[in-house]
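What you see is the complex with one protein chain gone and the rest in place.
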Amino acid sequence: MSDEPLDLATLQRRLADFAAARNWQPYHTPKNLAAALSVEASELVEIFTWLTPEESARVMSDPDTAHRVTDEIADVLAYLLQLCEVLGVDPLAALDAKIDRNERRFPI
Amino acid sequence: MSDEPLDLATLQRRLADFAAARNWQPYHTPKNLAAALSVEASELVEIFTWLTPEESARVMSDPDTAHRVTDEIADVLAYLLQLCEVLGVDPLAALDAKIDRNERRFPI
Amino acid sequence: MSDEPLDLATLQRRLADFAAARNWQPYHTPKNLAAALSVEASELVEIFTWLTPEESARVMSDPDTAHRVTDEIADVLAYLLQLCEVLGVDPLAALDAKIDRNERRFPI
Partner (left out) sequence: MSDEPLDLATLQRRLADFAAARNWQPYHTPKNLAAALSVEASELVEIFTWLTPEESARVMSDPDTAHRVTDEIADVLAYLLQLCEVLGVDPLAALDAKIDRNERRFPI
C-alpha cells in the first residue's frame, strides 16, 4: 500500500516504475499494450457473457464475482495508463475533449 | 469545455449527467457497458493491427492517427468510468490494490 | 462468384491466393491475424451491444442489419482461416477434437 495520494498521475508513475524495475519496457510497444488492454477488456466481458441484463446488474452482490470484476477493471485501467504513458496521451484531457464533442453531437 | 478541475471523479460525473439527460441509463447495464468497453478497446487495436512494433511506436507522429488514437483512448476511459459508476467500483482504489498485489507477485 | 464447390478448404485457398496476389503475406503474421480476428469479432459484438436479448434474436429481420451481421461473420471466418493457414492448423479437426473433449467434460 502506498501513502501517496490516490490520483491517476500517481498510479501511472507507479506503473511506469514497476515496468522499468522489471525491464519490461521493450515489451511495452503501443501495439502490444493495446492488445493487452483488449484482452483484459474481454476478461471483463467474460464475466457477463451468459448473464441476463438483470443478473448482470446484481454482479457485485456476490463477493467472489465482485472481486473478479474489480480486479479486471484494475487491469484495464493499468494497461490504458501504460498505453497513455508510452504514447504521451493525457487520458483526462482526451476524455474531457471527447465529452465536449459528444455534447455537441448529441444535443438534449 | 468545462471550467471544473480535470480529475477522474469530475469526468465520471459529467458522463453520468450526460447519460441521464438522454435517458440512456436503461441501456447502461454492466453487461452492455462491458461489451461497449471491449468494442472500443478493439477499435484501438485496429489502428495497430498491421503495423510493425517500430511503426506502432511512431503512431503519434501522424496528426490524423494521433487524433484517432486519442479519441479511442477517451472512449475506452469513458466506458470504463461508466461501468465503475453502475457497479459502484472505485477505479483508482482498484488499481492501487492491484499494483500492491503485483509488487508482491513479481518481486524485483 | 466461383464455380468451385463451396467448402472450407476451397475458401481457404481462395483467401491465400488473394493475399499472395497482393503481396500481403508479410503482414499476415500469426500475431497480426489473431488481432485482426478479434477486431472483426468485436465488430460483430458492436451490432448487439445495446440490444436486449429479445431484440438480438430478431436481428436478421432487418435487411440492412442482416447484411451487416453476415458480412462480419464472413470477416471473422476469413481471418480464422488465414490464421489456420499460416499456423498449419486444421480447423475442422481442431473443433472435432474439442467437441470430443467437451462431451467428456460436460456429461449429460
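Some observations on this one:
To keep things simple, chains are lettered A, B and C as they appear, and every chain counts its residues starting from 1.
Keep in mind that, in the parts below, a contact is a pair of C-beta atoms (placed from the backbone, for glycine too) under 8 Å apart; a residue touches a chain by one contact, two chains touch by 3 or more.
Remember, predicted model here, so these are calculated numbers, not experimental data.
For the chain that does not appear, the touching partners among the shown chains are A, B, C. Contact between chain B and the absent chain runs through residues 35, 38, 42, 52-53. In the full complex, the hidden chain is touched by chain C at residues 1-2, 6-8, 11, 14-15, 18, 21-22, 29-32, 34-35, 37-38, 41-42, 44-45, 47-48, 51, 53, 56-57, 59-60, 69-71, 73-78, 80-81, 83-84, 86-89, 91-100, 102-103, 106, 108.
Hidden from this view is one chain, which touches chain A at 27, 32, 35-36, 38-39, 41-43, 45-46, 48-50.
Simple rule for what comes next: only the chains that are shown with their structure count from here on.
For the pair chain A and chain B, the distance between C-alpha centroids works out to 6 Å.
Within chain B, the positions touching two or more other chains are listed as 32, 35, 38, 41-42, 45, 48.
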